[in-house]
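Heads up, one of the protein chains got dropped from this complex, but the rest are sitting where they should.
Letters A, B and C mark the chains in the order given here, with residues in each chain numbered from 1 onward.
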Amino acid sequence: MREEELPNTLPRPEGELEGLRRAWAPPKGFRLITAVNNQVIGILYIGAAFLFFILAGILALIMRTQLAMPESELVSQDFYNQIFTVHGTTMMFLFSVPVVEALGVMLLPQMLAARDLPFPRLSAFALWAYVVGGLVFFSTVFYDLAPKGGWFMYPPLTLTEYSPGHNADFWLLGIGFIEISAIAGAIEIIVGTLRTRPPGMTLARMPIFAWAMLIFAAMIMIAFPAVILATMLLEIERAFGWPFFTADKGGDPLLWQHLFWFFGHPEVYIIFLPAAGLVSMMVPAMAQHKLVGYRLIVVALIATGFFSFGLWVHHMFTTGIPSLSLGFFSAASMAVAVPSGIQVFSWIATIASSKQRFRITTPSLFILGFLFIFTVGGVTGVMVALVPVDFQVHDTYFVVAHFHYVLIGGMVFPLFATFYYWIPMASRNMLSERLGRWVFWLMFIGFNVSFFPMHITGLIGMPRRVWTYPSDLGWNTLNMVSTVGAYILAAGVLLFIIDLFLRYRPTMSGGVGNPWNAGTLEWLPGDAYSSRSIPYVTSREPLWDQPNLSRDVEEGRYFLPGAPTGGRETIVTSPVDARPQYIIRMPGAGWSQLVAAIFMAGFFLLLSVKLVVPALISAFIFIIACIVWGWKLDHGPDKGPVDIGAGIILPTYMSGHRSHAWWAMMVLIVVASSLYLAYLFSYLYLWVVSPEVWAPQGSPDLPGIFWPIGTGLLVIAGAAAITVGGRLLPAPGRRRAAFVPVFGLGATCFLAALVAEFWGHWASGLRPTMNAYGAMVYMASFLNLQVIAACTMLAGFSIARYLTGKLDNVRRVNFENAAQFYYYAAAQMLLGLVLLHGFPRVAS
Amino acid sequence: MTGFDDLRHPDKSPSVIAMFIYLMIGPGLWGLHLTLVYSAHTLICALGGSSDLSATFVLIATFLVAGPLLAIIIMQRRFGRLLGLDDRLSGRTIYDAISRFTSVLSLAGILWAGAAAAIVTSCAQGR
Amino acid sequence: MTRRVKRTVALTLAAASTGCSGEQSALAPTGVEALAIDPLFWTATWVGVLVTLMVVVLVSIALYGPVSWRARLGSDWIVIGGGIVLPIVVLTVLFLYALFIMQANAVRSQEAGDEAVTIVGKRWWWEMTYTTADGEKVLSANELRLPVGRPVRLRLESDNVIHSFWAPQLAGKLDMIPGRTNEVVVEATEAGISRGQCAEYCGGAHALMAFYVVAMPPAEYDAWLAREAEPAQRPKTGQQARGHDVFMQNGCGGCHQVRGTAAQGLIGPDLTHVGSRHSLAAGMLTNDPEAFARWITDNQHIKPENLMPPFRQLSEEELSSLAVYLDSLE
Partner (left out) sequence: MPRPRALVYGVIVAVLGGLILGTGFVLSGLYNVAASVQHFDITNAVIRMTLRRSVATRSIGIEPPDNLSDEALARLGARHFALGCAPCHASPGAAQNPVAAEMYPAPPPLSHAVEDWQTSELFWIVKHGLKFTGMPSWPALERDEEIWALVAFLERLPDMSAEQYAAMTGRETEQNDGSGFDFDLNANDETVTAFCANCHGDTDAAPVHPLAPPLEGQKQDYLHRALVEYAEERRPSGIMEPIAAELDSAAIDELARHYAELSERPAAERDDVDPDSIRRGGLIALSGVRDDDIPACVSCHSTESSGQFPRLAGLSAEYIATQLRLFRNGVRDQSTYAQIMAPIARRLSDQQLEDVAAFFASRSEENGGTSPSEQEP
C-alpha cells in the first residue's frame, strides 16, 4: 500500500496525542485499584493467579514431603485431606482458569490493536471478585475450615451427614463467585475477539491465540453453568435438605458426577487450548516463519472445543454404567486425541520450516519441554481412555501422573514460555536468558523426576488421595524419588521468582520493543492507550508483511489516531470480515466495579459461614454498586459521528443487534440457557434413576391443568406487554405516558407467573424435602426466580432511566437488554411448564 | 484511497450465524449423534428394553447422521453457498478447509461410537 | 514380545530397587479379568512409547536435521498425515481392541454362575457376606476368600459414601455407590494372597481402608466356608473365658457380632472368626493378641476418625485377656 493511501495524513493536529494520553491515563498511587485499563488489570490478574500457583505449589510440597516416606506422620490425616482438596481446587479454579483469562485480557487487546476490550470494567470486576474471594477461600486452610472432599467434592461424602461444619460450604459457595468471575471474563473475551478486531483482520487472519481464546470463552459459557447448577444443588441439599443426591429419597450421587464432569473435563481443555494458542504464537516467531497448518490448528481448536464435551463420562468408567455408554465416551475420548496430534505436528512442521535454524531461547526451551511432556501426557491419556485399562489405573497415581503431565506439561510450561516471551512487551527489561535456562532445566528435570515414577507407583497399586501408605508394598523408593523431583521443580520456580525480582520492571509505554522480531500486532509500539492509531491489516503477520507498519501506526497515520470524543474509545468492527461499524465509548477508572466485586465475594463468603444478615447486606451493597456502575454506561448519542480516517465516518452510539451490549446479553442468555439445559438433564436423569418417586404415583398429584395454562398465559401476556412497551418508547426529549404502565404490567405478569407456578405445586401438597421429584420441581421455580429477579431489576432500572429522561427510542440499550432477558425468561418458563406439567403426565 | 473502499460498507458483512454453522456443522452433528445414541441407549436400557433394540437404534442413528455429514464433506462449497456465504469472500478457502477437516474428524468420532454399538452388548453392566 | 519378557520388564520397572512383593500390583495379574487387561495395557504402552519416540525424533530433525529433511517436514501434508491420518489409524486399532476386551468381559460376566459375595463399603472397612451352598448367609469382614478357577460374583454396595473396590491382581476397580448394586465377576487363577484397597476417596481414613484377597483351592475354600458359617468357638482357657466376660461387660456386643454369644451388634465388623483372618482393622495390623490390644485402646491413632471409640479404661489384665479371647476366635 502506498504511503499516500494511508487513512490519515501527516502532520497530525496539535494536542491530538495529548488528548489520547489524557483519556487513557491510569490512576496514580493506591487509586490504581480503581483502574480499568487492560494493561493494569492484566498484570494484576496474572500476578494474583501466579500467587495462587505458588501457594498451591507449597501445599503440593507439603504433600510430597509427607509421602516421601511410608507411615510418615508429618501431617495429620485430616490436614492432608484438606490440603489436597485445596491444592486441586486452587490449581484448577484459582490458578489455571484465571491466569488464562488474565493472559487474554492482557494480550488480546494488544494482538487485536484495540484500545481495550469492550467491557473493561467487567474485567476489573472479575479480577477483584477473584482476588478477594480467592484469598479468603485459600486462607481457610490456616484455620481448619478448608474443604476436605477432594476437588471434585463427590456427594454423599460432601453432604452434611458426612461433612458437617462449614468446610464444604466454603468450597461450594467460595467457588461460586470464581465461576461468576470466569463467566464475566468469557463475555469480555467473546465480544472482544469478535467485535474489536482492527479493520481488515477477518476471521481467517485472526491470530491463533485469539481463536483459542474465542473457543476458550465459548467453552466456559457451556461448561461452567453445569458446575454452577451442581454447586447450587449440593449447597441447597446441605442447607435445606432437598434430596438431589440422596439415594433413599430418589436422588442419585452420580448426578453430581455427571454435572461436575460435564464441566470438569472441558475444564482441562479450557486450560489447555489457550496455552496451545500461545505456543502457536511463539513457535512462528522463533522460527521466523509463518505457522504451518494455520487452518488445521483452527480445526484442532474447534474440534477440541466440541469433543471435550463428549467425554465427561470417562471420569466415571468405574461407576458401573452400561458398557455401551462406556464405548461411546471411550470413542469421544479417542476423537479428542486427534486434534492434539494435529497441533503437535503443526508445531513440528513450523519448527522444521525455520528460516535459519529454530532459535533456542528460553521460551523455545519451554516449548520443546512442553512438546515432550505433553506428548507423554497425551499418550497416557489415550491409555486411560481405553475402558479396561482405566478399570485398573483409574484413581491411582497413574492418573495423578497423567493429569500432571497434561496440565503442567500442557499449560504451565507454555505459561513460563509466555512469561519469558511476552514480558518484554510490558517491562523495561527482558528476563535473564541465562537464569531462564536454569529455570527451564530445573523445572523440566524436576518435573519428570517427580511425576514419571508416579505412573509406576500407580500401576503397582497406590491409589490417589492417600495420606500415608504401608512400607511393604514396594512404593517407598518411587515415592522418595517423586518427592526429590518435586523439590527440584520448586527450585526452578523459585529461581524464576528471583529472576522476576531482578529484571522485571513494569511499564505501559512499550517495553523493550520487538525483541523476537515477531509478526503480530502486540509488538507495535504503544502506550496505555495501546497503539497510537489502529492499523488496517492485510495478513496474519502484519509486522512481517506490511513494511513501515510500526512507524505509520506510531505517527497516527492509521485509523482513529486520537480521542475524538474526549474519552476512551475503540473501533467496533463486523464479526466475520472486520469492517468498521461504530465507535464504542468505554468507561475509565472508577470505584463501582471494585465495590461490587468485594461485596459479591463478601456475600458468598458470609453465606458460607451462615451469617445470613451480613450476607444480605453485602448483596444489597453489591446491587447498589452495580446500579451505580450501570447508570453511566448508556451515554447516548450525544457526541455525534466521528471521522476515523479514510473518510470513514462512524457513529458513536449503537443499539440493536449490532451493539456490543446486545452481544453481551446474548452471551449471557447462552449461559443462562446452558444452566437450564443442565437442569433439564438433571430432571430427566433423576426420573430415569427413580421413576418411582415421580408424580402421580410416588408424589402428590400434579396441580390441575388449569395451573400451567394460566401460568403460561401470564408469561405470554408479559412478553407481549414488554414488546408493546418497546414500541411505546418516545422520541428523544419527548414523553409517552403509556410506557411505564405497559412495561410495568409486563414485569408484573412475569412475577405473577412465578408465584402461580410455585403456589400450584405447594397447594398440591408437594414439598421439596419430600423426595427428589419435589426437590426438582421447586428447583425449577428457584431457577425461574433467579432469572425473573434479574429481569425485574433490569426493568426497574429501565423505568428509572425513562423517568430521568435517559431512555427513549434512540437511546434504548437499557430497554433492549431488559427485553431480551425477558424474552429469554419467557422461553425458559414455558419450557419449564411443558416439562414439569407435561412430562409426568406423559411418562406415567 | 481505493484500498479502504470495501470498509465503507459495513452491511455487506457475511452473517456470523451462517459462518458459525459452516465451520461447526461437523462437530455439531457429532454432538447431536452422541446425545441421541447416549440418551436413547440409556433410556432403552433403564426401561428394560431389549439389548438388540438399543443396538439397532444406535446403528440406524449412526447411519442417519454419518450419511448427511459425508455428503456435506463432499459438497463443501455448495453447502457454503446454501448458507449464503459468498464464494469470493476473503479467506473463503481457509473457511472451506476448516469446515472440511472438522467434519472429517467428527465423522471419525461418529463412526467410532457406531463401532462400539456393533461390538459391545448394550445394557450389560460396564465390564 | 512374549508375555514372559513383558512381565520381566514390568517387574523391573515396578520393583526398581525395592524388591517388592507386588501384592497390590496391577502388573502381576492372577485373576481372569486382570489377565485380560494386561496385554491391552502393554500394547497401549508400547504404542505410546513409539509415538513419543517418533515425536522426539521428528523434533530433533526439525531442529538439527539436514535442510532437505527439514523442508520435507515443513509442509501441510506432514500435519495431515501425522496429525490426522496416523492417529485415526492407530486409535482405531487400540479402540477396537479395547472394545473386544470389554465385550469378552461382559459375556464372561453374563455366563458366570450364581456364587456370589456381597461386599458393602463401610467407613472405613469392608463388610462381606458369603452364601453357603445351602443358601445360608455368612457374615464376615475385610477379607475376600475365593475358590481358584471358579467365577464369583461380587455385589458391591454402600450405605454411606462412595467407595471403590479394587483388588489389582484380580480385576479392575468398580465403585460402591449408595442406592446401587454394582457387580463384577472375579475369578482367581492361582492360589495365594494379594491385597486390595479402596480406590475412591471416601473421606477421613480413606488411605487406611484395605483388605486381603485369599485365593484357595476350591475344596479348601468350601471347607473354609463351612467353618466360617459355624458359630464362634467357646472360650477354652481361663484367660479366654475372662476375655469373653470383659467383651460382654464392656458393651463390645453393641457394635460387634460374635455368633453363638449374646454379642449381636452389626455396626462394626463381625468378629465370629476374626482370629482366622489375615489382618486386623481392614488391612492395617497383623493378626495377633498384641495388635488386638493396640487396636482396642489406640484405634483412633491407628485409623483416625474411625467409628470405634477407644476403650482405654480397661486394665492391663482385662485388655490382655480380651485380646487373647479375640485372637482365639478362629
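Going forward, a contact is a pair of C-beta atoms (placed from the backbone, for glycine too) under 8 Å apart; a residue touches a chain by one contact, two chains touch by 3 or more.
Treat the numbers as computed from the prediction; the structure is a model and nothing was measured.
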item	value
Chains in view touching the one left out	C
Omitted-chain contact residue, chosen from C:52, C:131, C:189 or C:250	C:250
Residues in subunit C touching the chain absent from view	159, 248-255, 262, 264-267, 307, 309-313
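Please note the rule applied: only the chains that are shown with their structure count from here on.
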item	value
Of B-C and A-B, pair with higher C-beta contact tally	A-B
Gap in Å, rounded to a whole number, between the CA centres of subunit C and subunit B	43
Junction residues of subunit C - those touching two or more other chains	33, 84, 88, 92, 95, 99, 102-103, 105-106, 182-183
Subunit A, residues touching no fewer than two other chains	296, 319-320, 323, 326-327, 330-331, 334, 338, 387
Parts of subunit A lying in touch with subunit B, wherever the complex brings them together	1, 5, 7, 194, 199-200, 202-205, 294-296, 298-299, 302-303, 305-307, 309-310, 317, 319-328, 330-332, 334-335, 338-339, 387, 536, 574-577, 579-581, 646-648, 688-689
In the complex with subunit A, residue positions of subunit B that touch it	1-4, 6-10, 12-16, 19, 23-24, 27-28, 30-31, 34, 37-38, 41-43, 45-46, 54-55, 58, 89-91, 94-95, 97-98, 101-102, 105-106, 108-109, 112-113, 115-117, 119-127
Of subunit B, residues touching subunit C in the complex	101, 104-105, 108, 112, 115-116, 119-121, 124-127
